[in-house]
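Below is one structure, written out as structure tokens; the observations come after it.
With one protein chain removed, the remaining protein chains of the complex are shown where they sit.
Showing chain A:
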Amino acid sequence: MIKITELKKQYKEAVVLDVPLLEIPKSECFGLVGNNGAGKTTLFRIMLDLVRATYGVVEIEGNDVSKTEDWKRRTGAYLDEHMLLSYLTADEYFQTLRKIYGLSEADLHLHLAKFTEFFNDEITGKKKYIRDLSKGNLKKVGIAAALMGNPEVVFLDEPFENLDPSSQIRLKKLILHEKETSQVTFLISSHDLNHVTEICDRILLLEKGKILNDLRDRSAMLAELDAYFTG
């Protein structure tokens, strides 16, 4: 599904990311952990062609992301609030995306229905611009937007951050549900080890831009991560 080869990101001399090879198969829930500055967000940005790679290639289903743009139709992402159109209301934003993705009103309605609980009546039907929403609500809009249009891959950067505990649990349910029913591949970066080990089949531990560990054993994940982070 996703293949990264010989990827390197350099700012002048400093190498901030160095991934020789990484393959993520379809419908895997892929977690990314690491301390600040490990390169999690940079990796996501390069995978989404938002930032140039110094060397190397990222391929989504065999398409080089920096050469083609078709993959964008099948990829959803929410990394930060700059990805939203802050001057629209949430409803208008979803409508705009509906047009961009070429969905019908019914499709959109069906899609948003999945988030009724998650939204907790604070997103849709409100006359409030996105720029005036709280950080948690921004995240909710972004996550719902990223999942629009039946994507095959979804990138989420720190999805649990700023969410209240019940929303965190609802989000976990949502992700697992999408994965089960639509075979969506999730790429999630997080600092919350409990959540990420709970939902992810595989966790990659980054340190200063390098892959330190590729954990696939779900039973031992949490213990190993705990050991690493307590130092």
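Heads up, the rule we're going with is that a contact is a pair of C-beta atoms (placed from the backbone, for glycine too) under 8 Å apart; a residue touches a chain by one contact, two chains touch by 3 or more; residues count from 1.
As a convention for this text, contacts and distances are computed from a predicted model.
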- Should one name the undisplayed chain from "Peptidase S8 and S53 subtilisin kexin sedolisin", "ABC-2 type transport system permease protein", "Transglutaminase family protein" or "Aspartyl/glutamyl-tRNA(Asn/Gln) amidotransferase subunit C" using UniProt, the answer is "ABC-2 type transport system permease protein"
- Item | Selected residue (touches chain absent from view) among A:7, A:38, A:58 or A:84 | A:84
- Please pick, from A:69, A:164 or A:214, the residue that touches the omitted chain in the full complex. A:69
- Can you name the residues of chain A that touch the chain not displayed here? 45, 48-52, 69, 72-73, 75, 77, 79, 82-88, 92, 96-97, 99-101, 129, 131, 149
